[in-house]
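Here the complex is missing a single protein chain, while all its other protein chains stay put.
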Amino acid sequence: MLPPGLYRGAVAAQVIVLNGSSSSGKSGIARCLQAVLPDPWLAFGVDLLIQAMPVSAQTSAAGIQVAADGEVTIGPEFRMLEAAWIEGIAAMARAGARIIVDEVFLGGAASQQRWKDALGPLPVLWVGVRCDVAVAAGREIARGDRVAGMAASQAEVVHRGVAYDMQVDTTHTEALECARAIAARAQGGMAR
Amino acid sequence: MLPPGLYRGAVAAQVIVLNGSSSSGKSGIARCLQAVLPDPWLAFGVDLLIQAMPVSAQTSAAGIQVAADGEVTIGPEFRMLEAAWIEGIAAMARAGARIIVDEVFLGGAASQQRWKDALGPLPVLWVGVRCDVAVAAGREIARGDRVAGMAASQAEVVHRGVAYDMQVDTTHTEALECARAIAARAQGGMAR
Amino acid sequence: MLPPGLYRGAVAAQVIVLNGSSSSGKSGIARCLQAVLPDPWLAFGVDLLIQAMPVSAQTSAAGIQVAADGEVTIGPEFRMLEAAWIEGIAAMARAGARIIVDEVFLGGAASQQRWKDALGPLPVLWVGVRCDVAVAAGREIARGDRVAGMAASQAEVVHRGVAYDMQVDTTHTEALECARAIAARAQGGMAR
Partner (left out) sequence: MLPPGLYRGAVAAQVIVLNGSSSSGKSGIARCLQAVLPDPWLAFGVDLLIQAMPVSAQTSAAGIQVAADGEVTIGPEFRMLEAAWIEGIAAMARAGARIIVDEVFLGGAASQQRWKDALGPLPVLWVGVRCDVAVAAGREIARGDRVAGMAASQAEVVHRGVAYDMQVDTTHTEALECARAIAARAQGGMAR
């Protein structure tokens, strides 16, 4: 018997969850997935949730805060809005939309459990997005829109205790190539 | 007996729907609402849905297309993703989040009906955002990120047959002032 | 005998300098000017200079810093880069480009003098952009991308001792209307 929400390859996925630290390359993979998958998929990242929040919650202890060293802390207000957001994304998938979730599991396994509870029996492909810490830190500088240190501070914690169907590593593999491998799995083309 | 989804002033609203044409000032009002309302509200505009779509759907007949004269046409792919999106926003509200929807009802009354069906018994405040066409067209130029003609082409059609709890007009009233009036109604402070 | 750099209406302007506090509406006027003026004009705001600076200079005492109350402080590194920037913009105008400068004269008359020294004998139209402080503070909230308090903290200081050819007030006048008045003056259509 398989636990609900774990993808088993024979069935096409309805939801693809990409989890990885900041600057690991998730958003690029998500856009490539949208380009290579034959059907239209919606891509929702945590950045989009933050964008939907009040400006005050985007920089407060109750909401979300990024310290000078790049460490991110989450408050009760953020948690409450995020819980509703997760329910909403799950409802979009139940209503028939194919969805890519681009996430940073700051709580590791506990974060994954929140998504599992909401997604229930939907066929989900869980993907870990890895990247060498030094490389991610360099890409953080190249982007120029992230607080230095975010990549490093999240590198380990986001994968702690998380179970994946597959993992990709963007250190030496381009986003498009990662996306092609994920798309093959998501369409049920490869048995597990 | 009141129709479901119509707000009646005694109860605090859980969802505020702002409907108006492009460049009528909805997003500014939404941000001011988030600033003046005491609780944290999430604001979701149709721009955010478009941002979540594949790049190909953002400029195609199947997705959404903006003609050279500013007229927007919507295809079956967009409609399908939008239907799931609406279900998801409704689910976020049912999960406890307070939500501001910033919308352009290209289908007038039919667009409103889609939201009513999804929102069901949730207490919704329906707000029409009006703006003199010439003024909106001028603000379209001042923004610099919209195809000229969008405001004019949508000015009438988006309000056709739509029922509101209240309307605001940004022609001579600042976004913050509009937001204060809406917030008062949304909190149940004013009988209808 | 007129001081160099002061515009006298008979000659068409080569440079239009818009000076006003944050959220007074300069950028919207600049875009409208670009739309209504018959020739192509380049618009350069201080935001663009900041964007060209190293990320580190965008939030440091040596560069530029925005305090929690919205007060902006400028350090020696910023001043040095800004001085070169002003020389460069003046050189672009001397090379034949028509240029709109969208500026915040934090130093009042001293800031204007820096531009006058660089622009030399070029025909410049100096425009003060005014806005009621409370209204600008409201628009600051509606934009959602500025630290609250910037508009208020700059409202008076940026106009202190500055000499204008004309002034516009965005409190009750749309950006496009302001732009039309400025364009008429810039093209030499109105004697002073």
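Going in written order, the chains are labelled A, B and C, and every chain counts its residues from 1.
Definition applied: a residue touches a chain if its C-beta (ideal position, glycine included) is under 8 Å from a C-beta of that chain, and two chains touch if they have at least 3 such contacts.
For clarity, every value in this text was computed on a predicted model and none was experimentally measured.
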Contacting the left-out chain in the complete assembly, out of C:Ala90, C:Leu119, C:Ala152 or C:Val168: C:Ala90
Contact with the hidden chain (one of A:Pro76, A:Gly120 or A:Gly138): A:Gly138
Residue, one of C:Ala12, C:Ala35 or C:Leu122, that touches the chain absent here: C:Ala35
Where the unshown chain meets chain A, residue by residue: 28-29, 31-32, 35, 135, 138-139, 141-144, 172, 174-177
In chain C, positions touching the absent partner: 31, 34-35, 40-44, 48-49, 51-57, 63, 77, 80-81, 83-85, 87-97
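Everything that follows uses one rule, which is that only the chains that are shown with their structure count from here on.
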Cα superposition angle of chain B on its copy chain C, in degrees to the nearest 5: 180
Residues of chain C whose C-beta touches two or more other chains: 144
